[in-house]
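With one protein chain removed, the remaining protein chains of the complex are shown where they sit.
This part shows chain A:
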Amino acid sequence: MIEVWFVLIVTALATSILGVFLVLKGLSMTTDAISHTILLGIVLAFFITQDLRSPWLIIGAGLIGLLTVYLIQVIINTRLIKQDAAIGIVFTALFALAIILVSRYADNVHLDLDVVLMGEVLFAPLNRIEIFGFSVPNALWQLSLLLVINCGFVALFYKELKLSTFDPTYAYIAGFSTTLIYYLLMTLVSITAVTAFDAVGSILVINFFVAPALTAYLLVKRLSHMIWVSFIFAFINSTLGYLAGDHLDVSMSGATSFVAFIVFMLVFLLNPKGFVSTKVKQHNQKKVFARAMILMLMNEDEHRTISRRGIQSHFNLDDKSFKKHIEHLLLNGYVEQNTDGYTLTRRGEEYTHYTRIKYELPAS
């Protein structure tokens, strides 16, 4: 069983390193399209070789992956329809062709569509090969090789990938072919996707590509950090997915993808710049501002004094929020209560002055 865990982890790592650039280039949906259309490459290559384990299947997948990217680009370049529509039309057309071929010649194709679509990592250890005298699952061997290739690609082309993702025009002027880098990247995406089919299936492989990178994106400031943090999330997601799948006896790629979603949401909500902390900060900020405004209203009065009714009507405050604000101000010694209402203290005066500077308001 530990081999199953290894396969999941290596799949997650090999896909997520490419995912970093897919996310930054806005290519998530293109990747989803590729992970489906390459089925056509597999089917066509199988018709020619009649061998499900032939390396031509991977080459076929790579070629169809490139064709997918190329067709989408051609359609976008006409400027007649937008990117999402272009992806939609190419994706479904090529995928449909694959489905037609498989269903028409189903008797001759021992291709299990369920496994291709859904993946079944539990079967991975059944298909083994000998490497340096050790018997290892074929999928583990292939995916490890791809992990090395993908990492090597990113290490070698790091500078070029970075520039062409951030500023393609400048990359072109500086003499780096953005097209070449783009098609190299998409070739690796296709090959990685087809290799990952057995383990995670074509439907969910998109999640393996982009979820760790997206989660990392929420946390980092630098590209290199994004890669490392993606690796960490890829590891966490696949490990938790493995454990959940094992305990609950459900699909492991499904469990990994779902865990990835939960992890993403947690990071989204809880990270220092995230949803929850931003809301909390905004809420506090609002309170601070409301109190400063009350003090400023007093400051503008010639006796530095306003009645309770005056404050409530000016700011449209109900009794409850008025009490909250005024108690806070009394406690801090910014105002004092008297028969006419509330009067600004010396301390409150200073605070008002400081607030005007902070919010860059003109002095009264």
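Definition applied: a residue touches a chain if its C-beta (ideal position, glycine included) is under 8 Å from a C-beta of that chain, and two chains touch if they have at least 3 such contacts; residues count from 1.
Everything below uses one rule, namely that contacts and distances are computed from a predicted model.
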Unshown chain, UniProt name, "Heme exporter protein B", "Lactate utilization protein C", "Cytochrome bd-I ubiquinol oxidase subunit 1 apoprotein" or "Manganese/zinc/iron transport system ATP-binding protein"? "Manganese/zinc/iron transport system ATP-binding protein"
Cross-chain touch to the chain not pictured, restricted to A:F95, A:F176 or A:F231, is A:F176
Write down which of A:T165, A:N237, A:S253 or A:N299 is the residue touching the left-out chain. A:T165
Only one of A:L22, A:I38, A:L71 or A:M226 touches the unshown chain, namely A:M226
Among A:F123, A:W141, A:Y183 or A:Y217, residue touching the chain not depicted: A:Y217
Of the residues in chain A, which ones touch the absent chain? 24, 79, 156-157, 159-160, 162-163, 165-167, 169-170, 172-176, 217, 220-223, 225-226
